[in-house]
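Starting off with a structure, shown below.
Subset of chains shown; positions unchanged.
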Amino acid sequence: MPDTQKKTKWTLAELAREIGACVEGDENLSINGLATLKKAKKGELGFLANPKYTGELKETQASAVIISPEMKKYCSVDALLMADPYVGYAKASRLFRRKPISKTGVIHPSAVIAKTANVHSSVHIGANAVIEDNVELSEGVTIGPGCVIGAESKIAEYSVIYANVSLYHEIKIGARCVIHSGVVIGADGFGFANDQGKWEKIAQLGSVHIGDDVDIGAGTTIDRGALDDTVIGDGVIIDNQVQIAHNVIIGDRTAIAGCTAIAGSTEIGKFCTIAGAVGIVGHLVIVDNVHITAMTLVTKSISCPGAYSSGTGMDEFESWKKNAVRFRKLDTLVRRVKKLEDRNN
Amino acid sequence: MPDTQKKTKWTLAELAREIGACVEGDENLSINGLATLKKAKKGELGFLANPKYTGELKETQASAVIISPEMKKYCSVDALLMADPYVGYAKASRLFRRKPISKTGVIHPSAVIAKTANVHSSVHIGANAVIEDNVELSEGVTIGPGCVIGAESKIAEYSVIYANVSLYHEIKIGARCVIHSGVVIGADGFGFANDQGKWEKIAQLGSVHIGDDVDIGAGTTIDRGALDDTVIGDGVIIDNQVQIAHNVIIGDRTAIAGCTAIAGSTEIGKFCTIAGAVGIVGHLVIVDNVHITAMTLVTKSISCPGAYSSGTGMDEFESWKKNAVRFRKLDTLVRRVKKLEDRNN
C-alpha cells in the first residue's frame, strides 16, 4: 500500500489489531508516538525486544509497551503482548511516520516525461525527474525529485524511488520496492577483454531485474548483465553503498549490509545474511542460509549453510604489529615446529 | 564566512597577518599563488612542513616560503615563520581559491522552491535545485545545482552544499558546513525485523543532526535514526564514500577517512582519527582520542585512548599464500607446541 498515513493517534485496541498483539490493560488508551523505553514520555509507546534492557522496562515513562508475555511481570504499564516484540515494533513504526511519502497523482510541472511513457494516473513524480521513452510506471509508484528513469524501464505497483536515483534503460523493478537516493541501477558491468595491453570494452547487453518487496539503500550500485540479466530476488534487503556486479543473482529474502561488494556472476542463495564490508569474488555459488561475518573475503563457493569469516581480530597497535610481523613467517614457523617434532621422535 | 575571495595578490605582510606568521624579508613582496616547493615559480609561495623535503626548500624557485624558525638556515628566499607551517599553508590556501564559491542572493530561475520555504535573502541556489516545504536556509547558505533539500530540513549559516546532494526530510545541518556532491543524508537506516523469514521494515522515525563546521566528502551516506537521531558533532571531518548508519553518534572534531563504514548505534568519542576502509560494528562505544588504522575491523568497544589495528601485512602473493594456508591450522599449531613443551618438561 502507498504510505499516506495521516492518523496520528491510535488506541491500544487498534494497535493490537495492526501489529498482531493482545492488549493487557486499557484498550482505549491513546498513543501518539513511538520512542525508546529510556526516552519515552506519557502518551508514547515503547518496546522491549532484548532482555538486556529489562531495567529500562521497569523504569519507563511510556504509557504502554510492546513486550513478550514472559516480560509481563517486570511491566507496570499497559502492554501489547506478542511473541516477537521486535516485529511488533516494526509494524507499529510504520503507523507513526509523520509525513505521507506519496502525493497520489501529482506530477510536478518541471518533471520531463516522454510522450511514449505509460504513467498510471495515481503515480507521483517529483520536480525535475526525467522519465524516458516507453517507461512504464504502475499504480501507486512514487518517483522522487531529480530521478532519471531510462528508456523502456518498468516499475511495478507502489514502488517508491527517492530523490536523485539513476535507472539506465530496460530495467525491471518489482512491486513495493524502496530505492533510496543516489542508487544507480543498470550501469555497465565491468566487462573488458585485454587485447595486448589495450582494454576492449564489452558492451553489456543484459539488464537488471529486481523482484518484489526489495529495499535498496542509498548509494548502492547494481550493474546490468553482459548477456543475461543481473537478478535480485523477492524480499531482498540491501543496505547503503553495496556494489552488485553484472550477472550476480541474489536469492529471495537475502539481506546484505552496507559497503559489501559482490563480483560478477556470483550466485547467492535465499535467506542469506551478509554483513557489512564483505567482499565476494566472482563466479561463486553460495547456497541458502549462509551467514558471512563483517569484512570477510569470500574466495570459494559455499555449499553448506552456516557462518563464515576471514581476517584477524582487532588489537592494540603495538601488539597487533608484533603478530602481523610474525604472520609473514608463519609457514616457516610450522616447519620449525615439524623439525622439533621429528627430533622428539 | 562565505568564500567570495576575489583578491589575487597578497603581500607578505598581509599573508603574515592572515595566517599568523612573522615576515622574514620583504614585507611588500607580492605573492600571486601557492605551489609545491618543487614546482613553484617566481611570485609563488611554497611551504615546508616535513623536514624530509628540506632539499626541495634549498632549491625552490618560490619567491617565499612558509617555514618553521628552525628551517631558516636552509632558506635563501623570503619567509613567513610560524611554529606549524602546515596550518599556515592551510590558511594561505583559502586565500588563493580562484573562484568565488557563492553568488550571494542569486537564485537560478530553474530552481524549484516551495512557497513555504524560508530562504534568507543572501542565499545562493543553483540551477534545478529542489527546495521542499518549510525548509529553512540561513544567511549565506549555498545550494548547488541539482540538490534536493527535503521538507522541514534546516541548514544554518554559510553552509555550502555542492551539486547533486540529497537531503531527506527534517535534517538539521549546522553552520559553516561543507557537503560535497553525491552525499545522501537522512535515508532510512537499515532497520528490519525478521518475521519468520520475511523482512518487516522498521520505519525510521528519527532524523540526522549535523553540527557546525562539519565537512562531508563526496558520496558519503548518513542515515536517519530509528527513533532518536543520528548525530555528527561539531568540527567533524568526513572523507568520501563513508557510510554512517542510523543512530551513530560521532564526537566533536573526530576525523573519518574514505570508505569507512560505521554500523548502527555505535558512539565514537571526540578527537578520534579513523583511517580509510575501516569497519566498525554496531552498538559499540569508543572513547575520545582513539586512532584506528586503515582497514581495521573494530568488533569491541574501546575504552582506552590509543591506536588499534587488525589484519595481516602485505606480502608477495606466493609467500602470502603459504602463510594464509597455515593460518587455518594456527590453533592446531599452538596445541602441537604445547605438546612439545609438555614433553620437554
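Every chain is named by a letter (A and B) in the order it is written, and numbering of its residues begins at 1.
Just so it is clear, contacts are C-beta pairs under 8 Å (C-beta built on N, C-alpha and C of every residue); 3 or more make two chains touch, one makes a residue touch a chain.
Note that the structure is a prediction, hence the values are computed from the model and not measured.
With respect to copy number, the whole complex recorded in this structure file holds 3 identical protein chains, 2 of which are shown.
One rule holds for everything that comes next: only the chains that are shown with their structure count from here on.
The distance from the centre of chain A to the centre of chain B, each centre being the mean of the chain's C-alpha atoms, comes to 26 Å.
Contact residues of chain B toward chain A in the complex are 110, 112, 128, 130, 146, 148, 150-151, 164, 166, 168-170, 182, 184, 187-188, 190-195, 197-205, 219, 221, 223, 226-228, 241, 243, 245, 259, 261, 263, 277, 279, 281, 291, 293, 296-300, 306-313, 315, 319, 322-323, 325-327, 329-330, 333, 336-337, 340, 343.
Chain A contributes residues 34-36, 39, 84, 86-87, 89-91, 93-94, 96-99, 108, 110, 126-128, 144-146, 162-164, 178, 180-182, 213, 215, 217-219, 235, 237, 239-241, 253, 255, 257-259, 271, 276-277, 294-295, 311-318, 320-321, 324-325, 327-331, 333-334, 337, 340-341, 344 to its touches with chain B in the complex.
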